[in-house]
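Heads up, the thing below is written out as structure tokens.
With one protein chain withheld, the remaining protein chains of the complex are depicted in position.
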């Protein structure tokens, strides 16, 4: 069975297991207060160009989103998100469980447009009954998006400006951030992101780590008592150094980007190969998720040999599916998949 | 520096890293629905003697407690806990963050006594204003307790009977369960526990795993839509098999108990050695946590060479400290520590 | 200034103040456990044809919605509502504050259609990732709706059948229930409602009471420990009899419907009068809220002499406004308003 379901099917970059094995019996301080975490923090701060940043390591993405939205909002505030955003539909109500409403904006191939923030906020401010409405407090975006698309620097700058105009925080879900950074042609760097958003996370689970995400808050004064909030959310790993070591490894010698590049390169081979065979795509996504449109019969046939996600029905006879490559994908598998078309 | 701060300072049983390395590039289904998790589940069910049990793997202890209390209670119910319970004081309000009040019972060397459940519930039921009070819905215990003490089978049976009398659920925090099971002289087995409580978890983080806890719900009908609740709590690890593999390894060939026995054995050497040197103990704990009472001057001097927790001041000149051994403790370190007395 | 902003601008049916004055120094038991509340309960049970119903009196509508949704759902469940529903947009996130997501359905002039419940649930059940989604647990409707429209008996029966098919609870917000029941031509009676929904409330605040809503749960076993939940939500009035007396008065000699009929009758005069003058309406609402479409210039001019709500802009030059009549509206004011057209 060829598997293209997701980018979290394999373990991690072998360097990580090697280092875990090396230091296995070393005794470390708990809760992310150890030297390994501190070293990882310094490397991430350097890569982001923000030497003062608060950096914390969290086990998973939904947990991180729930934590950060809880930390950035006041209880009466809601979070603006694309209607395709992960927090909107695929986190089982984790954000509402924390007391906050997700307010939706239209998505543009998964992206949020500054113009829609302006429209939303102008309508909100013009509403005579606005004190009876949920007060928007932040904008949630992901990079890459659920559709594998990317913000340009200009687009993110426009979002930042919109947020500034209305006093909104800007938060980026970077579950697949490495894949965004490693895509040829992107003009948005890690430093840009650290400069333009109030908080974001660098995804490890989907980009070369066994598990874990690194939250970055460029201005640490933004979230007082962050450590206690992490504990309160059940998001504080006792052996924090297991997370720290992974990010320390990923941010040594450019491993994070190198790992990501493999997914981008193999996805490009797959995309071009399918295109050459006449397959159409639902969306033009440059990263490691691609969305072919196939006949339902073809899909049924493929499923006998390949595992992948059924994204959505398109019409009576066709559906959108999703193939995902990862840091560990091998070109032989791509070629085997292409031979099925 | 000798380190006896906690049992979560080292990595994991080497077998785990070996297996993680072996299957590192294998492609697995996400969210704990894979074959490795299923194998681990079967081994745990067999060990517990409950073939129908729901078994789920969660990253950490506070997260598990918060999840399970949320899953077992109705929104208007509170949880009874010893006033020394971990959820009472050391989880940064995670339980209240989930909307539930922690109602305290006196502790008996860390243990909850059935008689105190009876007293609490009788007073509650006799209170003319009881509909204005938080309705107790469950009893939380840990085994071993925060003081390293253990429930006997008779004591746990009495608690179960008390819970049955008042319609309370009984939940056991097993962060250090292995150490409790491996202590010579205990008459409480894993099967007893699975028979007597409504839900419990088998701690991995502190007993030989890199991280992770295995929740066991002997009667799976007790918690409908458990998977969705796990996701909603941000407690669903994408690569669930990283957790499953650890428990599969620990529950193969008795590794879990064997790992635990080392902590018990080294703690015994330390306990006897200190006693021989005239050190007194705050509490008589048979497991891997021991609580010497020392002069504050001695403590200050020790701290130059040993790291450990300051538990509580005892009087003007003396304090209680805590030494903890683990599955990875070495007798050489115990001897080195004893030489400082 | 003529005022047609809302139906909660005047006090209450004079009979209520008269009775409050009569019994003012009588000593009553607190928290709704008194004889006056019990008498009101019996009258409401009789009117609803459900002699076993639980009936509780709550101060306001948002509080009631938040309480009832919290009482009817499990923590991982969400509530389906028309996208025009009051809980969706105008309760400042009270439902999410309680931990539940509001899942939206398209509205049909404010109404929920059973077909949309079927579509939503079929798509949900067909979604391979549905355990990662919010589990729908109930349907929220209001009668009359935010647009002043009404459910027919057949439409409500279809909704009930859809809810039964998927195991959903059905809850009706009856903030303006009296106006719905008093509208000529409606075939939906109070007894129908009590037969078809799991819980609803009979609005007092907007229909002749000083304040207060009467929650009716036809099958009281549906919500165990309801009293304690009311207290926990801060929704338990100490002097419950102040609420009970109002409903006892309203449900004596048909006062509730009689009060409502005045609003319906005066709204009809206004509607026909405007129509005769060529005014168009945004929606065909038969109750006490009417939605004329006016030129923005006309609106600006009217506002000098009349207060009313600006509902929404329609196009560049016209907007929808809302006029509301109440149990206390006087025909002289209607005629004065009509003279301004």
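When the chains are written out, they are named A, B and C in that same order, and each has its own residue count from 1.
In this text, a contact is a pair of C-beta atoms (placed from the backbone, for glycine too) under 8 Å apart; a residue touches a chain by one contact, two chains touch by 3 or more.
It should be emphasised that the depicted structure is a prediction, and the values quoted were computed from it without experimental measurement.
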Of the residues C:32, C:78, C:93 or C:180, which one touches the chain left out of the display?
C:93
Kindly state which of the options A:122, A:225, A:277 or A:339 is in contact with the chain not pictured.
A:225
With respect to the chain omitted from the figure, which of B:96, B:109 or B:157 is a touching residue?
B:96
Considering the whole complex, which of B:2, B:39 or B:133 touches the chain not shown?
B:133
Please give every residue of subunit C in contact with the chain that is not shown.
3, 5-6, 8-12, 14, 17, 20-21, 23-30, 59-67, 91-94, 97, 205-206, 210-211, 228-229, 231-239, 242, 328
For subunit A, which residues lie in contact with the unshown chain of the complex?
70, 74-76, 99, 131-135, 224-225, 227-229, 231-232
Even though one chain is not shown, subunit B touches it at residues 75-76, 78, 89-93, 96-97, 99-102, 128-129, 131-134, 309-310
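The rule is short, and it goes like this: only the chains that are shown with their structure count from here on.
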Please strip out subunit B, keep the others put, and tell me the connected groups that result.
one piece
Between subunit A and subunit C, what's the gap in Å when you average each chain's C-alpha atoms?
42
Inter-chain centre distance, subunit A versus subunit B - centres from mean C-alpha coordinates, in Å
33
Where subunit B touches two or more other chains, by residue:
228-229, 231-232
